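Every protein chain but one is kept in place in this view of the complex.
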Amino acid sequence: MWWSIPFLIIFPICIGALLYCIRVQKIRKGIAYIATPAVMAATIDLVVTFFKNGGQPVELYVNVPVASHVITAGEIILMIFVTWKCIRARKYWISLLSIVPTLMIVYMELTLQGMEEAAHIRVDHLSLLMCLIVAFVGGLITIYAMGYMDGYHQHHTEVPERRHFFFAVVYLFIGAMFGFVLSADLVWIDFFWETTSVCSFLLIGYTQTEEAVTNSFRALWMNLLGGTALAVGIVYFENVAKVSTLSALVQNSQDGVKAAAVCVMLMAFAALTKAAQLPFSTWLIGAMVAPTPSSALLHSATMVKAGIYILFRLAPAMSGTMTGYFIAGIGGFTFFMTSIIAIGQVDAKKVLAYSTISNLGLMVACAGIGKPETIWAGVFLMMFHAISKSLMFQDVGATENCLHSRNLEDMHGLLYRLPKLAVFMFIGIAGMYLAPFGMLISKWSALRASVDSKNVLVILFIVFGSATTSFYWSKWLGKIISRTMHNVQVKDITKKNEMFSLTIHAVAMVALCALFPVVSNIYVHPLLAETFGTYTDVLSSAVMNMLVVLILIVFLVPLIAYLSSKGLHTNMKLSYMNGANCGNDNTFTDSFGDPRKLHMANDYFTERIGRHALMVPCQLAVTAAIVVMFCIVIGGVA
Amino acid sequence: MRILMPILYLLLAPLVGGLLDGMDRKISARMQRRVGPPLLQPFYDVQKLFAKQRIVVTNSQTFLMITYLVLMIATGALFYSGADMLMCFFLLSTAGIFLYFTAVVTDSPYSYIGGQRELFQEMCCEPAVLLTAIGFYILEDTFQTRDLIHADRSAIVALPGFFIAFLFILTIKMRKSPFDESTSHHPHQELVKGVTTELGGGNLALFQITEWYENVLMLSVVALFILNRNPWSIPCAVLVVLATYFLEILIDNTSARMRSQKMLQLSWAVTIAAAGINLVILILVR
Partner (left out) sequence: MGKVKRSPWLLHYDASSCNGCDIEVLACLTPVYDAERFGVVNTGDPMQADILLVTGGVNAQSAEVVKQIYDQMARPKVVVAVGICACTGGVFKDCYNISGGVDTVIPVDVYVPGCAARPESIIDGIVKAVAIFQERSDKHEKYIKEHGESARDMSDPDAAAREGNPADFFDALGKTSDNKEGK
């Protein structure tokens, strides 16, 4: 009955292995067009089976020594692979971050006695949601990537052709993500976690330039650092408490077992590295050198969500504790500071990267506060963000292929030059931050819950961060819709499969905005019930109604205004340039009497809020906070 | 009541807003020892604008301007119908985005820079506006305005810091010197007319009317600080609103325009200092 679970984990890995051996693009595409829908179908089957079973959480695979030994072997293989890579690149110290935790885990696996027998797989609403995101968002990205990489290699002839490797790693990653979200056993979670770290490392270094290699190793050590903390926490906890599942960990922590609290803190720390929160944000920024599909897949839509997923699982344990306060504060601080840095970015992918970190910060803050309202807000944030970021990255990638530039200034007037791509971009951005979509209800809920849990810092961070977030997104939107009189004709060379993926994303985005009350009732409320043990009605019906009214207003008013003003006859005038407009709205007569082209650009405030000005102080501040958190929690105060 | 108040807002707010605008011009003139225009001058202005030829630089301006107006009215109507204040403020910021769109869609220099400044202004104002809603929530445990006006005590007693922060950004919202960055009511404008440079005739009239709706909404928030269950609070609130408005006129006439960066620094500093400290105290006490 639950055949889809092992299928979802093992099948993509096999496909990855297969794709590694195939060098012919057409066969690769064929395999992908079969494999991805297969994965999607299996996920749907899993969802259907789950609901047919009553929609209650299911724990499976209690006695699976073979699988456990395979996983242990896998851990060792990963350790050897990472060490080999580090030695070859002469970054020896990083290999320690892989050797130490792996040996600890393996030792524990071999020697620990007296463990309770427990399930290794857990299926509930949250893990299903993650499966859906991985299968559909991730799946669509693989289809998009097939077309995109063609254009990419045509454009970047200096990058060695290693697409068999690229797609192999992508599918391996998808399999690892399924394993990660469906695992209940802590050691299994650790294994799949490390696998995603290694996949990320491999994909960032794809282009093999010096910069890419450096960035890939930075990502590796940061993620491995998190993995080390994870391993230490798991080993410590399992030795003390003799239980091996995540849900047991959460329960123990809520019951006050100190080892559990320490493990929770270490896992939360690991989640911070995975979700690229300050001070670990630089790996995600550096990851932007990779081709767009990997940025979309790993660094916005799916892998970073792994950290958030863990935090959501830990939320009941963190609620009201020191760990929770610190995590919420770090998340809020990251949300605010990275949104300021995003204002100063001119490269579209960097803007998307910083906004990803910023959104993740908000989700981390929601998890840290740990109340049902904030988890509700966080889950919706996660859903909106996954679809929207994936859409945006793909769109920016396709636009870059057409324009040969990622500079925001070059996207001036995109609506008139590449209409389809611009409309999708508009939907993606609007769905992210424009009230009443996406972030609105999450911000509303998070603010209210922060007040209820008396977290002043988080309130201030959300309030100020909301203002700055608005700024950089509106700026981008304005750029797209400005009409441009410079007649630079651009050919839209976006491939059909890229357009297909983009269209599905845009439709999903709009559907989610429209159907969100329905989704809330039938899916997210049960999710909260499972996490917190009680069924809570997060939003009063008054607020829900207001939200629906707002959505209708913001959808309908511009539409009606547009339709009713279409028939109006108006007189067109030249734009005002002090009377010196040459007559075509893009040149003016200068003081010598010659026509001069008008050029307008946004101000990016780089000296004051550029990355270089702000990043290091922020990293130092948060590192200090993390050190304090470690001391407090390990010292046993909370 | 829940339907009557929004309708009253819809019908009366432009009249009240226009009268306030007229009072502003009259009092400013008297401050400058001039006679000044008649009190109903703003209405004559709007009437004239509707009588002019409809001109645009690009056709999208019209529907974007209409959207701005309607969203602003919707915000005020929701506020007056007693709905959730925080949501109203989020809708307000969305309305502001459409003004920005109207300015940048023309791709004309003064309008474009004016639009950027308008966005910047929004960024300066938003923290204080959101914190106001939060302040009320801490006090009364609700965001709904229909419950807030029935509080036992005037909110300003417990929320003085929030009040100060809100007054500060009110100067920005009402486009009064020293913060008339994106467009100004005075002839001496850095950017010709900033966001309204490419608006003429009917579109400018719509902008003017939207400003009136917005001013009435902002002053209503000020009134909310004073209103409580006691019916005597209503005339008190009106007096405070008029005093606030006079204060804004005074500030307008006695200060020169500031640089935008200074505006950001000042407004955020005041917000953090006044509203932030008030917030900490409230949270500790409650």
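Letters are used for the chains, namely A and B, taken in the order the chains are written, and counting of residues starts over at 1 for each.
In this section, a residue touches a chain if its C-beta (ideal position, glycine included) is under 8 Å from a C-beta of that chain, and two chains touch if they have at least 3 such contacts.
Keep in mind that this is a model prediction, so the values were computed, not measured.
Novice: Which residue from A:P37, A:P419, A:G533 or A:G583 sits in contact with the chain not drawn here?
Specialist: A:G583
Novice: I'm checking contacts with the chain that's been left out. Which of B:T102, B:Q144 or B:T197 qualifies?
Specialist: Answering carefully, the residue with contact to the hidden chain is B:T197.
Novice: Could you tell which one of B:R2, B:K48 or B:H150 touches the chain left off the display?
Specialist: B:K48
Novice: Hey, which chain A residues sit against the chain that's not shown?
Specialist: Touch with the absent chain occurs at residues 568-574, 576, 578-581, 583-584, 589, 593.
Novice: Contacts of chain B with the missing chain: which residues?
Specialist: Chain B touches the chain not shown through residues 25, 29, 32-38, 41, 44-45, 47-48, 50-55, 187, 189, 192-193, 196-201, 204.
The criterion applied here is as follows: only the chains that are shown with their structure count from here on.
Novice: Centroid of chain A to centroid of chain B, CA atoms only: how many Å?
Specialist: 37
Novice: Which part of chain B faces chain A closely enough to touch in the complex?
Specialist: 53-60, 62-64, 66-67, 70-71, 74, 78, 83-84, 86-87, 90-91, 93-94, 97-98, 100-101, 104-113, 115-116, 119-120, 122-127, 130-131, 134, 137-138, 143-144, 192, 197-198, 200, 261, 268, 272, 276, 279-280, 283
Novice: Enumerate the contact residues on chain A facing chain B in the complex.
Specialist: 413, 434-436, 440, 443-444, 447-448, 451, 454, 456, 459-460, 463-464, 466-468, 470-471, 474-475, 477-479, 481-485, 542-543, 546-547, 549-550, 553-554, 557-558, 561-562, 564-566, 568-577, 585-586, 598, 600, 602-603, 608
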